[in-house]
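Structure first, commentary second.
All protein chains but one are shown at their positions in the complex.
And then subunit A:
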């Protein structure tokens, strides 16, 4: 099985035109084969993209991309539930489920399990496989040893595993919007203030250390996950799907760099250098993979 790059859904609140242009560029200029699309964080944001969606999907399809619709991750209110239902029941579109409620409402058939759902072990994988999952993208906190054990089970059940290799990591979800809270608002009265931060809002410790990133109800890492020098290792344990999670800066450079390394055109350290020159202002990290604190970087090359 040959390695392939996938592009996870944009998780931030981007201006609809920027969102559209980003995907046009993905369609026109990148080697990613599979593109996950759709609002996974906040049901209030979803309608913002409705006008752009048909053009974006058409452009991606015309470019030969496999387009998969990702569902909302935290499903509480009736608006959340309606959004999940609408996507889960749209006919003819492949779905990536990010919450069990999507599984419950989907038509029987092939689908994908997103990284915001839990699949930590062989038994869980078996449940998803029996339900029709074709691929499962793992939570970035999974260590190498767990990924390797799960990969063996995946092969037995005919499921492909996917691992996020680039982009800020989702660390927590909540029912409360922390973007709104920072602006003395509530989720219902937010006025879409998250649109000020195309890569999330930085949260620093009181000692001034850059720590976390707030994206609405989601808390992400400040550091940017980068497993460029683990690609060989990942392939050796049976992983062939590598997910890039979009940032507003550096995503196309990262896609190119990962593609170059996967095709032996440049070395991981050359690729890393290119990505450092074009990235959000944050260090790279790969601690989780090495079963260490997630923010850490383990390599011969320094993170910054």
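One rule holds in what follows: a contact is a pair of C-beta atoms (placed from the backbone, for glycine too) under 8 Å apart; a residue touches a chain by one contact, two chains touch by 3 or more; residues count from 1.
Note that contacts and distances are computed from a predicted model.
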item	value
Absent chain [UniProt protein name; select from "Ubiquinone biosynthesis protein UbiU", "Heme exporter protein B", "GntR family transcriptional regulator" or "NADH-quinone oxidoreductase subunit J"]	"Ubiquinone biosynthesis protein UbiU"
Option from A:17, A:50 or A:209 whose C-beta touches the chain left out	A:209
Identified contact with the non-displayed chain, of A:250, A:268 or A:287	A:287
Touching residue (missing chain; options A:142, A:244 or A:261)	A:142
Residue among A:63, A:182 or A:249 touching the omitted chain	A:182
Residues in subunit A touching the chain absent from view	73-77, 80-81, 84-85, 99-105, 116, 118, 120-128, 139-143, 145-150, 153, 169, 171-178, 181-184, 186-188, 201-209, 211-212, 214, 219, 221, 287-288, 291-295
